[in-house]
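Take a look at the structure set out below.
One protein chain is absent from this view; the other protein chains keep their places.
Up next, subunit A:
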C-alpha cells in the first residue's frame, strides 16, 4: 500500500495552497458577508489550469488526475468553501458528464472552454418537488425536428446564472419514468432560458444557487448528451463523482477549522497559560485531528479509485458521509474552543461552521449516502 503523493501531485497541491492563501482567503469573509460571487477568482483558476485539472490536454485540460483535483477542492475549501463548491460543480457535475458521455464534437465545443476555464459550468437536476426523488421531476423536452423544446424549472442551481454551460435533465418520455429522463447541454443566452431568485443561505454565501426557468426553450438535438433515456444514469454517475468533490470540500473546511483551533488554543491565555495546555481542549483537538485524518484517507481513496477507473460509487458515498459529518463536528468544536470570539465574525470559524452544514445535505443528503452504502454492502 502506498500513501505517498507523487512529486507532481505534491507540486500541484503546493501551488494551489499558495494561490488559495494569497488570492482566495483574503476576500472570503467579505464575500460571505456581501453574498458576492467572485467570477474573477474563477477566471484566475481557469488561467492556472485548475478548472480543467483532471481532463486531458486534448480537451483543454491540465492532464492531471482526480486525486489532484480532490486536493485542489480541499485546498480552496480550506480557506473558502463557497469557492470550493463552485469549482466542484464545474469540474465534477458539468464537465465530467460531457467528458464521459459526450461526442467528440460536444467535447471540443463544450468541454474545451470549460476545461480551459473560459466558460463556467453548472448542473440542473433538482426541482421544487424532486429533491432526493429525482423521478418526480416534471421538466420536459419534446423533440421538434432538430431541436428539443424544454419546459420546466430547476432550483438550487449552483453557479446558475453565472455559468455559460449547464447540463440539464429533462424527461423525453414521461411514461417511462426514470428511464425516460435525458441529459442535455444548455447554453446561457438560449431564448426561453431565464434565471430566477438567488437563494439567501445560512452558509456558502459567496456561492450562488439560482432558480432556472425554461419556457419553450429550444435546445439543438445535437446537445443531447448520451442517448435519450440515459439521463438518470448520467445524473447518478455524475453525482458519484460530485460526491468526491463535496467530500473534498468538507475535508478542506474541517482542515481549515482544525488549523484555526490549534493556532488559537496556543495563543489564547486564560488562568496564566495557553488554553491548549488544558486537557479538555487538547483532547478535543486530538479528536478533531483524528476525524480530519480519517476523512482524508476516505476522500483520497475515492479519488484514487476514480483516477484508476475502479468502482467508486460506494467509496465516494462513504467519503462524503464521513467527511461532511467530520466537517460539521470539527467546525462546531472549533467554535467551542474559540469561545465567545468563535461566535463572532471576527474569526473565520463562525463562517466555517455555517458552511459545513450544507455538506451533509447536498450532492445527496447523508441519508442518501447511507442508501447507497447499504445498497452496496447488503447486496
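Keep this in mind: a residue touches a chain if its C-beta (ideal position, glycine included) is under 8 Å from a C-beta of that chain, and two chains touch if they have at least 3 such contacts; residues count from 1.
In this text, contacts and distances are computed from a predicted model.
The UniProt record for the undisplayed chain lists the protein name "Electron transfer flavoprotein small subunit", from the options "Electron transfer flavoprotein small subunit", "NADH-quinone oxidoreductase subunit J", "Branched-chain amino acid transport system substrate-binding protein" or "Nitrate ABC transporter permease".
Only one of A:7, A:197 or A:309 touches the chain withheld from this view, namely A:7. Considering the whole complex, the residue from A:50, A:275 or A:323 that touches the absent chain is A:50. Contact between subunit A and the absent chain runs through residues 7-8, 11-12, 15, 18-19, 23, 47-50, 53, 57, 62-64, 68.
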